[in-house]
Every structure is written in C-alpha cells, then in structure tokens.
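Only a single protein chain was left out; the remaining protein chains are all shown in position.
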C-alpha cells in the first residue's frame, strides 16, 4: 500500500534531572517500548547546572549527552523538543527562548509563577507556531481518561457538583526543612500551585470553565530550618540550622461556581496527617456520578442512575482492561499500573501531536487557564471576597 | 448500703409522629431496655394535629395516650418533658410555651429558623431553669463519641483541618414533588439546615468555635410539582400537578476558619447522585487524623503519627467493642449498630442529665451556635463576602 | 369492605435471657412497632432457671411474667409459641416437649448437637403439625435477602463458586476463660457449629444442597482457665484458676462440591486476630457475582456481567432503599440498620407464617440439613477423607 516511510526521530533536550527529570526520562523510554509511536523518541541531551551531577544522571537515565547551559541547549540545531522540569520560576525564560528557537515545548506545571507570565509564554508559543504541552499528568491515568469518556458521552448528564482534594502530610513536622517548594520566589505558591494546580486542571478537563472563586489559605508553620543543598522531598534538619521564613501556603482551599452552573470545592494541603498523595475527586451529575482516588489509581467508581432500581450502586471499575484508555498497551487486566505510567501516556500524546501536526492537549492555553484560577484564588484571599475569573 | 430508693419516672410528651417521632419513640423504649438509667422513662402522651393518625401512631409506638393540641400538652401537669419533632418552624413557639410551663425540652435540629429565634428559645430555657437538649444525634454514634475521646486526650494534637460533607441525592429528579422540606417558611433552609446543621455541630463538638465563613449555595431545580398530603421522603408526582417554587437551597457549601486556626470546608447537598446518606468528616491534626463515614457508622479511621515508622496507616477501628462508648450496652463486638441507636444514646444522656441535674450536651446553646453559623453562611452568600461569626 | 376482624394475638414463651434472649425480646417488640403484622405479638413469659435473674430480665425486657421451669412453660395453655435460646444441648428436649404440647417453635441454631437429634426434632414437629423455624438470622439482613432475589431472578446465571468465612478473634488470648461455648457436651462444637453453621445455611439458601465435603479443624489452645458463673463473651481469668480442657474446635475449614456442580470453601474461626464478626461470602456465577461482609451489613456488592463493556465493576449497593427487602419499614435510605434488625425480620416472617398457616423458612428441615453438613465435616476430619452428605 505505498512506500514504507521510515519513522521520523524526535530529539529531546530535557532541562532538569531531579524528581520530574527522572519521571520524564523514564517516560520517554517506556513510550518507545510499549507504544507504536508515529515517531521514534531520541533521548539526546540532558541539561543541568552541575556538570558532575548532570553527567551522572545522563548516563543513568540513558541520555546520549548533556549540557550545563539551557541557553546552549535551546539553540542546538539537533534538538527538536525542549522538555522543562525545573522549578517553576525558570519555566518562563526557558520556554520563551525555546519557542523563539522554534523548538516544541513540554513544560511541567504550574506553567508559570502567575497568569501574566503564562499568557506571555502562550503568546510566544503561538507566534512561533510550535507544539506546546503542559505536564498535567493525572489526565492520563487510564481511570481519569475513562472518566472523561463517560462524561463526554453524556453518562453523567448535567453536572451539579465537583469536589476535589489533594492531601499530603510531608510538612506537618515543623522540623522539616525549608526547600525551594516553600519559597515563593521559586515556587510561586505552596500546596496551591503544586497540588491544587492538578485538581484545577482536572476540573477544567472534566467539568469546564470556572466562573468565580473565593478561597482561604494558611501557613501553619511560619519558618523552617535551612538545609543547604537539599533537594526533593527527603531531607533532615541540621543541628542549629538557621530558620528561614516559609513564604508559601501550607494549605489552600476554595469554592467556585463553574460557567455551566455546577458548584465546586477544592482543597490542597501538605498538612493532612496520614494522607500521602491523596488526590481525589468526585463529580455528581443529573444522571450519574464518578469518583477517583489517585492512591487507588487503577480504579474508577461510576454510579449509573439508569441501572435497574434496587440494583444501583457505585461500580468499582478496575480500569485496566484492554478496552480502557492506554491500558491495553501494558499488561492484562488487573495487572495494575502506577504513577509513572501517566507520564508515559502524556508523552505518547505529545509525540503523536507533534508528528501528526495536531494541537496538544493540555497545552499552554490550559496551563494559562490554571494559572488564572490560581491567581484568582489568591486575589480572593487577599480581598476576602469573590473574584470573577474573567477579571483576572 | 443504705436505702434502695425507687427509681423516679420521667413522663414524656412527644410532639410529632412522623420520621423523627418514630425515631424518638423507639429510642425511649430501647433506652429503658438496654441501659441502666437513673430514671424510668414513661411514654405518656403523643401529640399531633390529626386525631385519627396520632391515635393510631400512639398505639403503634407504645404511648399511653395522645393529644391533638400541643398547647394542651405543654400545660399538662403529668408531663415532665416535651420532646419536639415537628417541622422547624414550629420549634420556637412550642419550646417557649413548654419552658414557661417548666417542662424539660428535647428539640430536634435545627433548633430554630434563625439565630434570633434560637437565642430567644435559649433565654427562655435558662430563665425557667429547665433542662434542654438538641437532637444532634450523630454525636452519639459510638465511633463519633470515640473520635471525641481521641481528640480530648490529645491524640490528634493541634487541629489543622476539618472537612465535612453530607451528601444525599433524593432531589436530583426534577419530578420529585415539593414538600415542607423545600419550603423556606417551614424548613428555614434546604440542605443547609437539614444536613449541614449536623456537620456544623460535629465541627463545633470536635474542633471548636468557628470564626468566619464564606459560602455559596444553589437551587438547581427552581420549581417542583405539588403533592397534597405528602409526608416524609416518599412521594410521587400527581399528573398535571401544579408547580410550586422551591424556596430553599438544594446544596450549600462554605469554607471557614476556626477560632483555633484550623481551616474547614463544609458541603451539604441533596443532589449528589448515588450518595444516599453520606455524612462524612475528616480531621487532621499535628499528631494524628480521624475519618468517619456515617454509612459505615460502626467504623472509625484513626491515623496515629506516633506509630512506628514504616508501620503507620489509618486504623480501621470497628467501634463496637465493649470498651467503646455506648457499645457495651448492646451486642458483642462486630454485631453492628444502626442509625436508630444514635437516638437511644442521646436520650440516655438526656435522662441522665435530668435525673442528676447536670447540664445537657448538646443543649440550646449548641443549637443556637449552629443557627448562628447557618445564618452567617447565608449572609456571606447574600453579600458575596466573608462574615465573622461574632457579627451575627 | 367486610367486617374488620380484630387481629389475633400470639403469646410467646421465651427460654433463655442472655445474649440471644435479649436479641429475641427486642425483636418481638420492634416487630410490633415497625411492621404491620397479621397478628399482635405478646411477650408473655420469660423462662430461666435462676428466679432472681429471670425476674429482673423479664421486667427489663418487657415480659408480662416469668417461669423458672421450661417444663412448666411448655405446658401452659396461654402460650402459643416456645422460643428457645438456650445453649445447644438443651434444644432437643425443650423442642420435643413443646411440639408435643402443640406449641409453635422458634429455635436458635445450631438446631441440635448432631443430625440424629435434629432429625428427631424435625419428625416430632411434623407429627404435631406445628410451625417451626430456626434462627438463621443472617438470611434476614436486607442485603442478604436482596442477594437471594438477585440469584432467584437468574442474574448470576449458573453458580461456579461459593466462598464463605466467619472470622472472630475472641479466643486468641490463651488466658480467656473456658465457657459453655468451649465445652463439647454443651455446645456440640466450637467455631464450627457456632459460626460455621451460619455460613453453611447461607450456602444452602443461596447456592443449594451440598454433595460432599472434606475438612480440617484445630484446637489451638488445649485448655483454658475456669471461671465460675461466667456468661456470654465477657469474662476475665481468676488468679490461680483451675485449667479446663477445651473440647471443641477453635477453627474449622472445609471444601465442598455442591449438587449443582459449584465448588465451595468454608472457614469458621475464633482465632483470626483483628477480625471481630467477619461473616462474609462471595458467589461467582456465569453471569455475575455478589459479595457480602456482615460488618458492612447494609452493603451488597453485585457484579453484572451484562453491563456495558468498559463500564463493568462491582456495584456497591446501599441495600437500605425502600425497594429493598425489609428496609422500607425502617428509615430513609442510608440510615443504616444493625445486627438486631435481622432478628426483627425473622420474627416478622415467623409470625406471618403462623398466622397465615404457611411453612416457615428456614425451618427444622433447614436446621437438620445444616447439622448434616456439620456432622459430615467432622466425620471427614476424623477419617481424613471426603464424605458424601447423602451418607450422613
């Protein structure tokens, strides 16, 4: 049936090699192995500031080479995609430079420190006609993608309620040290942008646009011991450590009304003792409901209001059947997937959109919308009043 | 060991014989049988407006006699306690008359249609030096009482978070008829006062006073078919029924800050498809957490931050051991209790406080505090702003 | 509409006033109040050997009078029903005397110490043409009755598997004292007849007759301290107590093949640490499956193989809707029932069968069938071989 064209190869340059850098490196390799991609992914260059560390990481994670300057990286002709996994405050500068160099961009969430920066990034991406995607990986859990299908075919009817929470507990201990994630200038916000951003994106994805918000937040522990060189989530306090102010929220909650009339509640916190990575949501519609908890990510609960009276109940769907989104590429049903698979799936979609010249979902526009809500909530907190999203 | 004094007898007059009237009648009988009360309870008079119905109910529920006028009832000399289970708009008048007649009062929740009325009821009760209790029955589930014990002995430490929901779905169907519960002049509010009141009371009980609130509510279905003579939750639409406006909220949500600095979120709805009587709360503190879901009311989840590292996890306590509150009076562990037992327990406490001349808990003060929060939330919704509880 | 005949009254005489006597007393009263029975139940005579205790219990439990001799009781002309809740070794003698006196009989399970006695009881009951029922109360949990309906309308198809367990832990502590339940001459067997009997009956009820069995059992703790006067499940060891041999099984397991070809597994134990009253079963058929756990007795899980592919999953049915068996007589959906309600329901059925002259279900025949399986399992253990039920 015509000529068998060789697959194109897409060369990645990845900035950052910590938690997210590792997750992306793994995802790119798994995508090649478990999916029939329209293009071959090449792990070309890993980029980080510390040469010794980035070199070791490049070898460990299977990259062909490394760079210590992202400015160099984005100018390299042999790179097609810039994948950004740095702390949030570096997203904008790198993304704009990459876009101006006509690289496609995959950027971790939250897209930017504020909606103004996010809008600028989006504008530059559009102007340069590149593909751009944001790392809202939870969309790509099979159970969440199944939830989207259920909603799209009308099985929930008109949506009345969304309630989403993202609960962790790693900051409850006041001796847990300060980190970039507790520094507003680097992270933008605390639980709000780190955890809440995911829930906001899922609300956008599954319910629709948000109309207005009102919120509250709190920093329960006002200062924490400094630890030099700490990275990630694992660190212990140094004796006699200098105390550093915590400039981000430990917890952030808000209520909203959606454009379609549904009511929503959101909570993100790092102070929910015993809750480890408890991202969960429930959506109630006029015909049915769905529930999801990330720590049991292979399960989707679905209540079908059309089931025979007397036999109705939330169905516990083991969302790992071959018929479910993405699941058929892995193992037989019930041979469950984990956190890292969400990254593989988002990369599969990204590669497919690049190769087939289709718009990515979620893209910088979605990333910007999330920042808009994050900012609106913060403004509502500052003003102790409802804020219309349209005014942000 | 001294003289064996005969037990006093406390004579009850109960106003109302529907859902709550049945629950109270049952509870009074069960209390006599399963507990060693300091007084014998006598089911003396059942009161309702329809003579035929109240007579039949009195016989069915084991009452000695009946009345068709609460005004007569409260004046009867042979009655010690007036127990009020009418729709909310009748609470005030009956309670004030009963108090003026020096009867002890048990009143269903919400105590009144608004905090002003509740304050008046409280004042009259205090002036007449009677015992008064409010029907926040969920406090008396063994698992909830156990939660209170856990908090009181400091096992949760400083409280950071309360999140409570009360989800039902019986109004999702737009053909479900109007009822007194959808009429603001009778019920005061909708899900807010009916369901939310329970969650607010539990927050007061377990966490403490609320400082400020902001909320949102909605009436998803604006009018419903009228059904003559419908009572309770079971009814079907008449063909060509007249449409009646729904004047209460279908759902009500709010955020709060507690006086002790904890953050709270609350949701009450009758539109959560698939959720039947899903009253649930979670409390996170600096040392531990607890979780409770009413539909699994015999279970309390408790996370103990002092457990050995690596072996920590929410404990699923089957709160029906002899050592647990109230449970030892019933059956062996695991032989689970149900909804109606909460009413038995509250009556046991009420009788005990009357006999021993101790203050009841929760009393009209607690009922008033709940109304204060309900009103503050409604005001915050009207003004689209935060409202301080102290200003109500 | 004809003459309004007055309801007949059925006079009960209850033998035993401990755990089961209390449960039955409560059930008879609740049945009168919550159900529209065809006859009025009268709690006439409570019977026990210790006059002081039985008198106190009669007053507490609402009985009109008491007897200290069951021989007298069964001869009384004013009694219609003898309800037997004594330890198992007294069932036979009382039941036969009652039947010969033409009393209807409700007898707790296991019906007898062995199938021979059970057959004799059944024969005498049939000969005297009385109504007879056995206290397999778990059949009457709404969720279990719903399971029966689901099976009867063919929703599971051909049954392939039954797996049932009844796990408790109250004998794990070797210091827990000996009791009548650990004495073979009184109890007949240990976990096997006490707990296993319930599971066997449910298997008969839901799946059908058993064809052959093979089993194993064990007494983990061979002797226990004696406590004088201990009753029920609550006791503590006396210092220097005399040690008494345990003559019953602590745990008993068996496999079976049903007559219809299904495979079954059964386990009853008092040594499952942390398991309080964990009676649970699962049934898998060619079209669907059901699961039930008593400690969450208001829930039934149902898997429907006809649900749309991709949306299949066990439905968590909150089996307390008005449409569910028995549930509509109590509270609104989700206002959960407890252990004691199963006794009310079995009494409602018993009264109805007596009044309407219909055969009771389950009756002494079902009780005998259960004893047959219990004996067959014990024989299989003794012979270390499969035993056909038909040979017992």
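Order of writing sets the chain letters: A, B and C. Residues in each chain are counted from 1.
Everything below uses one rule, namely that contacts are C-beta pairs under 8 Å (C-beta built on N, C-alpha and C of every residue); 3 or more make two chains touch, one makes a residue touch a chain.
Note that the structure is a prediction, hence the values are computed from the model and not measured.
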item	value
Candidates C:8, C:245, C:261 or C:359 - the one touching the absent chain	C:261
Chain not shown: contacting residue from C:17, C:205 or C:314	C:314
Which of C:37, C:197, C:251 or C:392 contacts the chain that the document leaves out	C:251
Hidden-chain contact residue, picked from the options A:252, A:298 or A:372	A:298
Of C:56, C:172 or C:379, the residue in touch with the unshown chain	C:172
Which residue of C:63, C:303 or C:364 touches the chain not shown here	C:303
Missing-chain contacts mapped onto chain C	156, 160-161, 163, 165, 167, 169, 172, 214-216, 218, 220, 251, 253-255, 257, 261, 263, 265, 267, 269, 271-275, 282, 284-289, 303, 305, 312-314, 384-386
Hidden partner chain, residues of chain B it touches	146, 150, 300-302, 304, 307, 309-318, 321, 323-324
Touching residues (missing chain, whole complex) on chain A	19, 23, 25-26, 29-30, 32-34, 60-62, 168, 170, 232-234, 275-278, 294-299, 318, 320-322, 330-341
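FYI, only the chains that are shown with their structure count from here on.
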item	value
Chain A and chain C, separation of their C-alpha mean positions in angstrom	54
Centroid distance [mean C-alpha coordinates] between chain B and chain A, Å	42
Multi-chain contact residues (two or more partners), chain B	none
